[in-house]
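Apart from one protein chain that is not included, each protein chain of the complex appears where it belongs.
For chain A:
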Amino acid sequence: MQGRNPLIYVALWLLLSLLTLFPIYWLFIISVKPAVDLFTTPSLFLDVIYWKNYVNVLGNETLRGYMLNSMIISSGNAVLVTVLAFMACYALSRFDLAGKENIFFWTITNRMAPAAVFLLPFFLLFTQIITFGDWKLYDTKIGMILLYCTFNLPFAIWTLRPTIDGIPKELDEAATVDGASTWQVIYEVIFPLARPGLAVTLILTWVFAWNEFLLAATLTSFNARTITTGLSEYVTTTGTEWGAMAAIAVITLIPALIIFAVVQRHIVAGLTFGAVKE
């Protein structure tokens, strides 16, 4: 555990980073090449950077709208999922509920459904079953936020539960003895200790919702259209506009990257606050 020179780790990570970054670097390279150059002999570096793809994409009002939709849907979904999963995991971990292990297992089965076939029932649910007068879930942000719970909520519950289980029960018992209510136990004992796990859950569910493609492509048309769907519009029957597609892809990486960088710090903060100490 100790005694190894930290520089060895730096060197190792530099090497690993090259492997990790290469496909992303290549995505960037594709995005700054004119279409004709894509199909010539590849080279690792570029002499000329061609920004036109970015200008086109950023100048496109529809795409900007899609990006805003994506932002609202994935943030809404991530917050909703993390709150619900935190509550569910607390209940599963601290209460003696009948059949709770079966409920726990049942949640994950919602992530197992092969998407291709479930699209049609979702479509019916969105256009015919859940309707209130003229209002229906189809092409609404709230619909997508709720729908993404089907694969994100099980994920969140399953990744968060070990963290909550890992917080010693003696801590809440001690707090209860000191006169804390259930709410105070959750807020003042469990929440701070579970923060690293919560941060991981929050970013990952955000990213999964941000990247989802199939459901968004089927269940939205304009008002809730997301950017991954916009991106796929560049894959057409007459050929793929790789440059524009890569440019959108690079742009969509940026908010995710910012969120990662911000939340990353909370995970590290969790390192000092979150270490469970008696």
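For this structure, a couple of remarks:
In this text, contacts are C-beta pairs under 8 Å (C-beta built on N, C-alpha and C of every residue); 3 or more make two chains touch, one makes a residue touch a chain; residues count from 1.
The rule is simple: contacts and distances are computed from a predicted model.
One chain of this complex is left out of the view, and of "Poly(3-hydroxyalkanoate) depolymerase", "3-isopropylmalate dehydratase large subunit", "Sugar ABC transporter permease" or "NADH-quinone oxidoreductase subunit J", the protein name its UniProt record gives is "Sugar ABC transporter permease". Within the whole complex, the absent chain has one touching residue among A:Cys149, A:Ala224 or A:Ala244, and that is A:Cys149. Screening A:Val32, A:Val57 or A:Leu125 against the full complex identifies A:Leu125 as the residue touching the chain left out. Shown as candidates are A:Val32, A:Val200, A:Ala224 or A:Ala244; the residue that touches the absent chain is A:Val200. One chain is missing from the display, and on chain A it is touched by residues 1, 4, 6-7, 9-10, 12-13, 16-17, 19-21, 23-24, 26-27, 30, 38-42, 44, 84-85, 87-88, 90-92, 94-97, 100-101, 103, 105-122, 124-125, 129-130, 146-147, 149-150, 153-155, 157-159, 161-163, 165-168, 176, 182, 193-194, 196-197, 199-200, 204, 207, 210-211, 213-214, 228, 231-232, 240, 242, 245-246, 249, 252-253, 256-257, 260-261, 264-265, 267-268, 270-271, 274-278.
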